[in-house]
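Heads up, one of the protein chains got dropped from this complex, but the rest are sitting where they should.
Let's look at chain A:
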Amino acid sequence: MDPKKKTVGFAPDNDASSDIPSPGSSNNSSAATSPVSAFSNTPDLDHNSNSNSRSVGSSSSSTAPKSIKSSGARSSYEPMKSSYEEQWGLADRVSQKAHKMASPREGGQFPKEGGKKEGKQGGKTSGLGIQASGSVTSGGSDGPHSAGPNSAGSQSGAAAAGQKGGAQKPPTAPSQKSMTKAERRELQEKQKAEKAARLASGLPASGKKAAQVLAQPNSGFSPNPSKSLATSFPGAEAEKAMAGGGESTNQTKRREKLTKEIGLFAHLDPPKFANTASAPKDLHPAVVNVGLQMAQFKICGANARCVATMSAFRKAIQDYQTPPNTTLSRHMQTYLNPHISYLVTCRPMAVSMGNAIRYLKYEIGKNLDLPDEDARALFLEKIDNFIRDRITMADQVITSLGLQKIQDGDVILTYARSSVVQGLLLAAHAKGIKFKVIVVDSRPRFEGKQLLRALATAGVPCTYVLLTAIGHVMREVNKVILGAHSLLSNGALYSRAGTAVVAMSAHERKIPVIVCCETYKFSDRVQLDSFVQNEIGNPDELVNDANNNFGHSSTRWQESVRGGLSSTTNGATGAAGVLSGWKESRDLKLLNLLYDLTPSEFVTVVITEVGLIPCTSVPVILREFLPMMQQ
């Protein structure tokens, strides 16, 4: 069956039949919930005591339980729902949002003006200017971010004329596409079964209507809202269906993860997991490979990722066969685009990669009229030159410039691991400069250990501390050398989370902060805080239990520590236990941000291949230097 068709067929199937006016009392033991919760349509709802308790909790803290505007609201369900489903099909992210919106008000039935107000705000946010009756966006409580365009749009769409929501259908359901046939069949069957069950219990055929029926009479606390939720929404059904069968635990987990989104960061991409299934078929294997490695953080670091990407593209261009009726340079862009978007699905693009790809596209666009083989040779050469000039040579120049700033007797502090910094420190050691290095590291990635290993192997005197000890070690430091993910136009440094703390505490003690960064990592973006743009890593990395080895090489050490502790106290294991159940705990969310932003005043100097510059000169370099490089 065509998955797309199915999605579309889905909505009418459930809804069309149900034109029942505001529902009477519920005769269903599974208690009731408000249309709000039906509306909020958490996809995750195959419910169990766990989510039940969650809604209980949220009802107490509920910001805006929604009053019911029955018929109007109901008529608006259909478009809303269909668009919703599509969104759900589209991306996990959307459903996360939807879910998040749902959770605070699942249990609450108290009519409240405040809720209405919020709904209004939400509607405004969406730009449609419609009060979302019976629906509350989380916009009011969580800020406009969290009511991302999708959710806000769908809600106000719901309140508005049905056609509007319907007309706004986003493209359908890659995720359904990615379902296996068996899964799809299961889903269908599940829905059928549910419908039958509902009919049997005297409820409307539509899950939604049923939910409403269930909801209406019960204005108090619902003992088991999640249960009704489960049946209340097609999305939920789909979810439930998918959860059925062998996949059940898997899906449950996934669903639960969806609820773990944090309001302030709802606009960011959720953590991504390596998945080739969604990749288009005709990708070059080298690119697929690189994408997977990046998704698993096997290739990590701005330079490494950029070089890997460019090398993969080089292979792709090398193996590229020009299709009939076009030329290589004209078709190349179209050919590369799916590769690029595939890489983005694997992990949000690094600034370095973005710049490199932009450069490549610029070169392709500039040479449209070259004969095929010449163009291929040219592009390959351009890629090689880019890697050589902007990365390899740049690093060498940075190293030689950086050496001027390292003197005998220095105590240099560095954070995590940067390939350039590592190169610089090793070069300084090779040059015979006598200095000491303090490697500051932090959970969860412990990237500093890699640097520590390299330095210790080379014989550089090192100290290794975690970020928490920064205040203690800063006293003896006289230089801080950091790497960069990117430098922004306002001079801010965008780098591994934790860098800002290091730079700030160095600045506080007037210790010079040296940043090593190639100019190709300069970005024309401006960012004032770490929230606007960031990357969310897998929150499981923060969970420190014995079964996960996210600490990489550190795991053994952790275990030994834990072992030592547990002989006396159970503290360490106990602590791990708290987090290991985080997905089940309704009030616990984990946030694993990968980057942070260091304001420009904390950075003394940036060492680039064009010299030592203050970080406020980034725009000057972008203006004066980049045109030169692109020639």
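One rule holds in what follows: a contact is a pair of C-beta atoms (placed from the backbone, for glycine too) under 8 Å apart; a residue touches a chain by one contact, two chains touch by 3 or more; residues count from 1.
In the analysis below, contacts and distances are computed from a predicted model.
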Missing chain, UniProt name, options "Translation initiation factor eIF2B subunit alpha", "Trafficking protein particle complex subunit", "Acyl carrier protein" or "Leucine carboxyl methyltransferase 1": which is it?
"Translation initiation factor eIF2B subunit alpha"
Determine which one of A:P323, A:G581 or A:P614 touches the chain that has been left out.
A:P614
Any idea which of A:K190, A:K260, A:R305 or A:K405 touches the chain not displayed?
A:K405
Out of A:L328, A:L425, A:I514 or A:L590, the sole contact with the unshown chain comes from A:I514
Across the whole complex, list the residues on chain A that are touched by the chain not included here.
405, 479, 510, 512, 514, 601, 604-605, 610-614, 616-617, 620-621, 624-625, 628
